[in-house]
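A short worksheet on the structure shown next.
Entry: subunit A
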Amino acid sequence: MSHRSSSDRRAIAARVVGGVGGSYAVATAIDVALARMLPLAPAEAMVTATLVGALAMPTAAIWAFGARTAKRAWGGLLLVGGGAAIVALLAGPRP
Partner candidate 1 sequence: MMLASLALAVAAMALLALSIHRHAVSARLALEQRRPAAMRFAGWVMLLFSCAADISDSGWRLGLIEWIGQLAPCAAAITLLLTNRPTMLPRVPVPALMIALVAAWW
Partner candidate 2 sequence: MKPRSFRQSMAWLHGWSGLVLGWLLFAIAASGTASVFKNEISDWMRPEVTAHADPIEALATALAYLHAAAPNSPSWYLTAPDARASTTLALFQVPKGVDGKPVWHTRALDPVTGRPDGIRDTLGGEFLYRFHFELQLPYPWGRMIASAAGMLLLVTLIAGIITHKRMFADFFTLRPDKGKRSWLDLHNALGVFALPFHLMISLTGVLTLITLTLPWGASTRAIAELSPGFITRPTTHRPAPAADSRTMLRDAIRRFGNGHIGSVAVDNPGDAAAVLRISRNDADQLADGAATATYAMATGRPIAFYAEKRPAKRTYDVLYGLHLGRFAPTFAHWLYFVCGLLLTATIASGLVLWTRSRAGGTGFGHLLVARLTVGAVSGMPLAIAAFFWANRLLPAGMPFRADAEVQWFFGALGIALIVGLTLRPRWGWIALMALAAAGWSLLPLLSALTTGRNPALSIARRDWIFLGFDLVALLLGIAAAAIALSVTRHRPAPARVRGPA
């Protein structure tokens, strides 16, 4: 492992942060967005949103580690996560 250059280490660190923190953030954003905007009863929307969020997390993690470059990895996470966050903000909290 000592043969890795510092740019390698930074790339790995970027992937790990993306894979762990980023995937959790994406899952949370999707969870909140769906819970707020799904046209279902509040409890049903919450459960559906949580189930989808639970599936989104491993998907995002695989993306974070599998994307061809670290930039692409983060780009994808920010795109999906950011998009979901915007939807969540626009939908506003449920009454």
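How were these candidates chosen? In short, all candidates are chains of the complex that A comes from, given by their letters.
Simple rule for what comes next: a contact is a pair of C-beta atoms (placed from the backbone, for glycine too) under 8 Å apart; a residue touches a chain by one contact, two chains touch by 3 or more; residues count from 1.
Predicted model, so just to flag it, every value in this text is computed and none were measured.
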item	value
Result, touching chain for subunit A in the complex among 1 or 2	2
Footprint of candidate 2 on subunit A - complex, ascending	8, 11-12, 15, 19, 27-28, 31-32, 34-36, 40-51, 53-54, 57-58, 61-62, 65-66, 68-70, 93-95
